[in-house]
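Left out: one protein chain. Kept in place: all the others.
The letters A and B name the chains in turn, as written, and every chain counts its residues from 1.
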Amino acid sequence: MSTQKMHIDRYERNWMIVSAVLLVLFASAVSVAAFGLGIQVPAPEQRVNPNTVATDPNSPWSNPGLREVAPGKYDAYILAHAIPNWEYLPKEISVPVGSSVSFYVTSPDVQHGFKIQNTNANFMVIPGQVSKLTITFDEPGTYNYICTEYCGSGHGVMYGAIIVTP
Amino acid sequence: MAKKDKEEDEFRPTGTIAVLTVFVITLIAIWATIYVILVQRGGTL
Partner (left out) sequence: MNQYQVSPAEKKFIGSHLLVAILALAVGSLFGPLQAFEHAGWDFYQYLKPFIKSYYQGLTVHGVLNALVWTTFFIMGFLTFLVIFGLKRQLKNPTLNKVGFWMMVVGVVAAAIPILTNQATVLFTFYPPLKANWAFYVGLTLVVVGSWVEGWGLFMTYAAWRKENPNERTPFVAFASLITAALWQICTLGVAVEILTMLLPLSLGLIDGVDPQLARTYFWFTGHPLVYFWLLPAYISWYAFLPRQASNSKMFSDSLARLSFWIFLVLSTPLGFHHQYVDPGVPPVWKFIHSMLTFGVFFPSMMTAFTVIASLEMGARKNGGKGAFGWIGKLNWSDPSVAAQLLAGILFFFGGMGGLTNASYNVNLVLHNTAFIPGHFHLTVATAVTLSFMGISYWLVPYLTGRKLWQPKWATIQAWVWFVGMIIFSNSMHVLGLLGAPRRVPLGLAPYVPAEWNSRLFQVGLGGAILFVSGAIYLLVMLKTATNKERVESEVIVPVADSLQDVAQTPAWLDRWAPWLYGSIALIVIVYGPQLVDQIANIALTSPGFRVW
């Protein structure tokens, strides 16, 4: 009984093969983008204490903002919070075109989101964790960063802007 | 108990293949469009 074979219609078998090939193609394209083109998702960066991250003088997020680490390379420490107001600190950042900015974002209170429009920066901001991605701004313009995770009443007005100067 | 008749025996799901072909083409088009957006926006490392 256990050696019974399953009868599969020829068309259905071909469809299953096509499906599998298609999925392999998608998986390959994803792998090329991730491992070949450096388009990666966030990785564990740092653990912090959300209760002190915004106030401890040794914490970069107690003085959030842009720091130039090399010509054309910046670190941006951004604090996302809901208390006392729904906002990002700083609310605005300015860099010259061609700059590469590494964003380090955390929250001292609830979960938030962080999405820089028209870029691949899009991640969760979770108290106790630091979210990091690096974006190179090749085009001048204004790039809003907006909150994409419910964080209370003011979630919908929570945003900032990156000004990329020509 | 299923009793197969001649029509069922001779049935070939060509219409199914037609529908699923439309599905696959649409899927590839949509997936590729969004993948291109991803790639155009560049690296994150």
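Here is the rule we go by: contacts are C-beta pairs under 8 Å (C-beta built on N, C-alpha and C of every residue); 3 or more make two chains touch, one makes a residue touch a chain.
Quantities reported herein were computed from a predicted structural model and do not represent experimental measurements.
Across the entire complex, the residue among A:Pro44, A:Pro57, A:Pro71 or A:Pro166 in touch with the chain not shown is A:Pro44. The hidden chain makes contact, of the residues A:Ala54, A:Ala76, A:Val95 or A:Val110, with A:Val110. The residue from A:Leu66, A:Leu89, A:Met124 or A:Ile163 that touches the chain not shown here is A:Met124. Although one chain is not shown, part of subunit A still touches it, namely residues 1-2, 4-9, 11-12, 15-16, 19-20, 23, 26-27, 30, 33-34, 39-45, 47, 49-51, 82-83, 109-111, 113, 115, 117-118, 120-132, 144, 146-153, 155-157, 159. Within subunit B, the residues in touch with the undisplayed chain are 1-2, 4, 7-8, 11, 13-16, 18-20, 23, 26-27, 30-31, 34-35, 37-38, 41, 44.
FYI, only the chains that are shown with their structure count from here on.
Of all residues in subunit B, only 12-14, 16-17, 20, 24, 27-28, 31, 35, 38-39, 41-45 touch subunit A in the complex they form. On the subunit A side of its complex with subunit B, the touching residues are 9, 11-12, 15, 18, 22, 26, 29, 33, 37-41, 118-121, 133-136, 138.
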